[in-house]
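First the structure, in the form of structure tokens, and then the observations on it.
Then we have chain A:
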Amino acid sequence: MEQFTTIGLNHYLTISAILLGFGLFAVMTRKNAIVVLMGVELILNAANINFLAFSKFNGGMEGVMFALFVIVIAAAEAAIALAIVINIFKLFKSVDVSSIDSMKE
Partner candidate 1 sequence: MHSLIQLSIVVLLLPLLSFVILIFFNRRLPRRGDFIGVGILGAAFGISAYIFWSVIVQTYDPAFRVAWDFTWIDLGNVPGVGPLQIRMGVVIDNLTSIMLAMVTLISLLVHLYSTGYMAGDKNYGRYFAFLGIFTFSMLGIVLSDNLFSIYIFWELVGLSSYLLIGFFFEKDSAADAQKKAFLANRVGDIGMWLGILILYSQFHTFSFEQIYANLAAGKFALSNAWLTAAGILLFMGCVGKSAQFPLHVWLPDAMEGPTPVSALIHAATMVAAGVYFVARIFVMLTPDALHVIAFIGACTAFMAATIAITQNDIKRVLAYSTVSQLGYMVLGLGVGAYSASLFHLVTHAFFKACLFLGSGAIIHAMHHEQDMRWMGGLRKHMPWTFATFTLATLALAGLPLTSGFLSKDAILAGAIGFAKVEGGGIFYLIPVLGFFSAMLTAFYMGRQIWLVFFGESRTHLKPADNHHAGHHAHDSHAAHSDDHHAYHGVHEVSWNMRAPLVILAALSVFFVYSPDPLDGAKGWFMKMIPTPATVVGEANPQIGSLHAVTAAPHLAGVVPTAEAVPAVAEHGAVAGEHGEAKGGHLYSDSRQAEIVHAGHAAHYTAIYISSIMVVLGIGLAFVVYVFGIIDPDKTAQAIRPLYLFSLNKWYWDEIYDATFIKGSMVLAKMLSWFDTNVVDGIVNGVALLVRKFAFVNDSFDKHVVDGMVNFTAFTVNTTGAVLRKLQTGKVQTYVAMLILVLFGYFVFYFTRLIRGI
Partner candidate 2 sequence: MLSLIVFLPIIAGLVILAVPSSQKQIIRIVSLLAALAQGVLAVLIWRGYDPALPGITAGPGGSPLGSFQFVEKVPWISLHLGGFGSLNIEYFLGVDGISITMVILTALVSAIGVLSSWTIQKQVKGYFILYNLLASAMMGCFVALDFFLFYVFWEIMLLPMYFLIGIWGGPNREYAAIKFFLYTLFGSVFMLLVMIGLYFSVTDPVTGQHTFSLVAMATQTNFNIPGAIFAPENHLWRQIAFIVLFVGFAIKVPMFPFHTWLPDAHVEAPTPISVILAGVLLKLGTYGMIRINFPLFPEVFHASMYVIGIFGAINIIYGAFCALAQQDLKKMVAYSSISHMGYVLLGLSAGNSEGMVGALYQMFNHGTITAMLFLLVGVIYDRAHTRQIDKFGGLASYMPVYAAVVTVAWFASLGLPGLSGFISEALVFVGAFSSETTRPIAMVSVLGIVFGVAYLLWSLQRMFLGKRKADAAYDLEIGTDGHEHIHFHDWKGKLDLDGRELAMLVPLVLITIFLGIYPMPVLGMLTSSINKLVQVLSPVVMSQM
């Protein structure tokens, strides 16, 4: 009973795993480039949760640091990604990722 009442490591890991799943799902299925990018963010955040959880249960600050950096990187990535997506929109008049496949095979 105890592991249901008190929140343990497994809960965090499960959440992060679920987040990761969602993220991958979004990346693979959504048509809109923006949503795809949000999926990427989800993946990164799943990693973040792991880091924080592990850092809490292992002790030591590395995890926290890592999480902070990941957030920063995610922000930067979002910026670049948006720039590219906007450019895509200018050229293709759409942000449908699946329709952009002029180069193949």
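Selection rule, in plain terms: all candidates are chains of the complex that A comes from, given by their letters.
Annotations for the structure displayed:
Quick note on the criterion: contacts are C-beta pairs under 8 Å (C-beta built on N, C-alpha and C of every residue); 3 or more make two chains touch, one makes a residue touch a chain; residues count from 1.
None of these values were measured; they are calculated from a predicted model.
Note on this complex: chain A touches candidate 1; the remaining options among 1 or 2 do not touch it here.
If you check the complex, the residues on chain A that touch candidate 1 are 24, 27-29, 36, 97-98, 100-105.
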